[in-house]
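Please read the structure below before turning to the comments.
The other protein chains are all here in position, but one chain of the complex has been omitted.
Chains: A, B and C, in written order; residue numbering restarts at 1 for each.
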């Protein structure tokens, strides 16, 4: 067991993946000499060479598009998108090529790309540096989308993503980059929870609260705060956004009868919509109240001095829990 | 009243918009001399000149990006994206610029763009020509997203979109392009239903079936078929996908207690997810059963010989209605 | 606002390399000559024969589309020399990234007709295994494949192999950002990639002058990539030009850009009506430069084409066409449940559930009067 930050855990995961398979190459802007603007790839160019840790010209569509070509040639590229808001120039290559090539070639061509995206807000950054674009990719068939919430998962899931023969969008909770945790580096990958598994992060009995990425920490804090008031929240760390692992969520909701989903992305067609809709479909008779969404607003990400008003925090999660429990809350008395 | 096809109605709407306002310009690939691959802009270059009907080089990001510049200069550009699957190269400009500029400039700069997108399948086309990308834009704050289902709405809503000071994605149900209908060309725009309004397309009492675009016709046919079996379906034509006009849907669901939503786009985070989640939030105590989604599968659009198995049709809608009514259906006995 | 719809200006300033003129005369070109020194009668005949076959394929496929056997077809008429010459310059180990129009290339690369035609019939998205042919699937998103070729070539360079990747693209494609970015990456990483641009003068209804006011090959030097303009209706010159670029690629010289100046004599696809946007004069002008006619004249003048050989070529082409037709109309319709196949390489519970649901749904029609028919008919 080593204590390390989330960035260090990803770095260790990349290092391990590169050692395990010579076909793993890293590509992105400033990832080589600089080691990435968040230092996630620190030291890797030095140790693996500039042919495996590639500083690319400034062009996201080309980063993804040439990675597709490398995958054709049998490589397993790991692309870094510098910030969430810079993924859109690469959107076409992701949606029309990366996601579709396996189906287009009837399985002949595999696209084992990993696309790393630092995402989310709360770090006081200017526009385009705090976005949560995950829903776009969850809606795109042919991709897998995951997001770790802690160093151990960051390490393991990165390795699983690289090992997967499907393309994986790996969303890194940049607000938690410096959070430390214990990481078991040497356990066999096969012994770890599946990349696609949702995990109960804290057991509870009254309400099921589903979170992912940076908000898992906030959700756990909310559970602690609620416990003091006698409310028992079960926190589920979603981990895989596509496909969602419904079994543990259904199991939980069937016990609690109440679901709250939280994310930073805007409410409309954010992950919460899918979770609410699917859980309602599959657990309708168990629900005591309508699933509640505690999310960012449907606005472009605001200037950083306002971001605390946009982002779900502990209090807003508890307000959502109150809603799920039918207790007085921000929507009480609100006509439709 | 004139009888015209949906393409002719859009053409008439464009013509009227250009006559009303000299700042309206059309841009796109093959829209000028050719009149568009679907002939939607037929005759407009001849009548308005090549400075107002602009054949652009082959580059979608530039079509949107230069339209942004034109909007800065006070123009009201109407961009044509030739097919749904070709909008992604322009995604960055839409998401990071078009959607955000009004907020970024605290309302100083308006983006009255209309982006016309022929969308959807069922026309026997190769890959990338039958997609339903609307959810990506519905999830993007700062945009409006609409889709007409008939010639009258096509005409009116096109004019409303062009007149709107917000950017509007206008999704054209290309499968219905040749469907004819009566169009009142001369009624004052102010007398028409709002661009954002959802309308009851067929009244009913047992189930509420929400559709948009090409599937409205199929939904109406399903209602007719169901009526023969004694089931009364209320069909709502959504018209505006963002923002959704919830009032008539809630009113309907509170009467019927049952909701079915249908679209061609994949199920996961398609419009149905948002409608199901929101209606559950706002009508939980009225629901007799879980909202049902009858949608395309979560797959890349299949080869055209298989598309009939992907697209929701009358029978699949009726199967969904059966589910909503708790009658035997395709999911009966399906363990979770 | 002046919209430049004219021919590229300054075209004269760029040398168009040629080896066989429109009237069939062999001319000399310092750069290209060395690359066709080994070309003997057999090779010339095979180049000609392949062009005849490709044209025959085009005619047959166009007919099949008119007869409702294909959903769509993108004709190659007029571009046979560009397609045949370029693919003849490739080794089997080289990897090809085509557009939708390189169906002649696919045929010469060894693709089978059920595969080639299956795509245009609507049966499948792609009809061959890219690794069997060393050729990617047809690319519809304009320009996209140039990045794939560049990335593939970066991979070759990483491995230190002496092979290459070649991307086909059209004149219209050169406006796309992806094509630019591929040139930037190719130059930066000295990737062994060939950008083979068929300037067929049209992007659907848009003349090449709308995409560029100057010769397209003139873009390349701005990236530090040599750009060559070649007569795209001269199969020998195309062969030589691509061999020149291939040699550069194989010997560490990095990327090259070739503009093959040719003409799309047919419609953009069978869904297109070119009479709406171009006149007959232009067509006639280009008919005089026909790639097949000039090669035939050249061969006849050189005494290389006797009646028997010509009859053989024609018969072979007819046989190919017959095979094509037969293969095409006999492609079985895909099985409904295959709609769920090959979306992912690994497990996907959400899709599994949708599959199971649809299986049950289809099963619910079994044994019903008219079972399945409703399903068949109601989507269109």
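Keep this in mind: a residue touches a chain if its C-beta (ideal position, glycine included) is under 8 Å from a C-beta of that chain, and two chains touch if they have at least 3 such contacts.
Just so we're clear, the structure is a prediction, and the values are computed from it rather than from any experiment.
Novice: Identify the residue among A:3, A:50 or A:205 that touches the chain left out of the display.
Specialist: A:50
Novice: Looking at C:34, C:221, C:312 or C:349, which makes contact with the chain not pictured?
Specialist: Going through C:34, C:221, C:312 or C:349 one by one, C:221 is the residue touching the chain not shown.
Novice: Of B:70, B:135 or B:202, which one is in contact with the hidden chain?
Specialist: B:70
Novice: Looking at the full complex, which residue from C:16, C:81, C:187 or C:350 touches the chain that isn't shown here?
Specialist: Residue touching the absent chain, from the options given: C:187.
Novice: Which residue, A:2, A:232 or A:304, contacts the hidden chain when the whole complex is considered?
Specialist: A:304
Novice: Footprint of the hidden chain on chain A, which residues?
Specialist: 29-30, 32-35, 37, 50-51, 54-59, 61-62, 85-86, 88-89, 122, 124-129, 175, 218, 267-268, 297-300, 302-311, 313-316, 319, 329-331, 334
Novice: Even though one chain is hidden, which residues of chain B still touch it in the full complex?
Specialist: On the side of chain B, residues 25, 51-52, 54, 56-57, 59, 61-62, 64-75, 89, 92-93, 96-97, 101-110, 112, 141-142, 144, 164-166, 196, 242-246 touch the unshown chain.
Novice: Just checking the interface: what residues of chain C touch the absent partner chain?
Specialist: 1-4, 9-10, 154, 157-158, 174-181, 184, 187-191, 210-214, 218-224
Just so we're on the same page, only the chains that are shown with their structure count from here on.
Novice: Taking each chain's centre as the mean of its Cα atoms, which chain lies farthest from chain B?
Specialist: When every chain centre is compared against chain B, the largest gap points to C.
Novice: Using mean C-alpha positions as chain centres, tell me how far chain A is from chain B in Å, no decimals.
Specialist: That pair's centroid distance is 30 Å.
Novice: Need the CA-centroid distance for the pair chain A / chain C, whole Å please.
Specialist: Averaging C-alpha atoms per chain gives centres 40 Å apart.
Novice: Per the centroid of Cα atoms for each chain, what is the distance between chain B and chain C, given in Å?
Specialist: Inter-chain centre distance comes to 35 Å.
Novice: Which residues does chain C have that touch at least 2 chains other than itself?
Specialist: Chain C, residues with two or more chain partners: 124-125, 141, 177-178, 343, 350-351.
Novice: Give me the residues of chain A that touch two or more other chains.
Specialist: 61, 89, 92, 96, 103-104, 141-142, 242, 246
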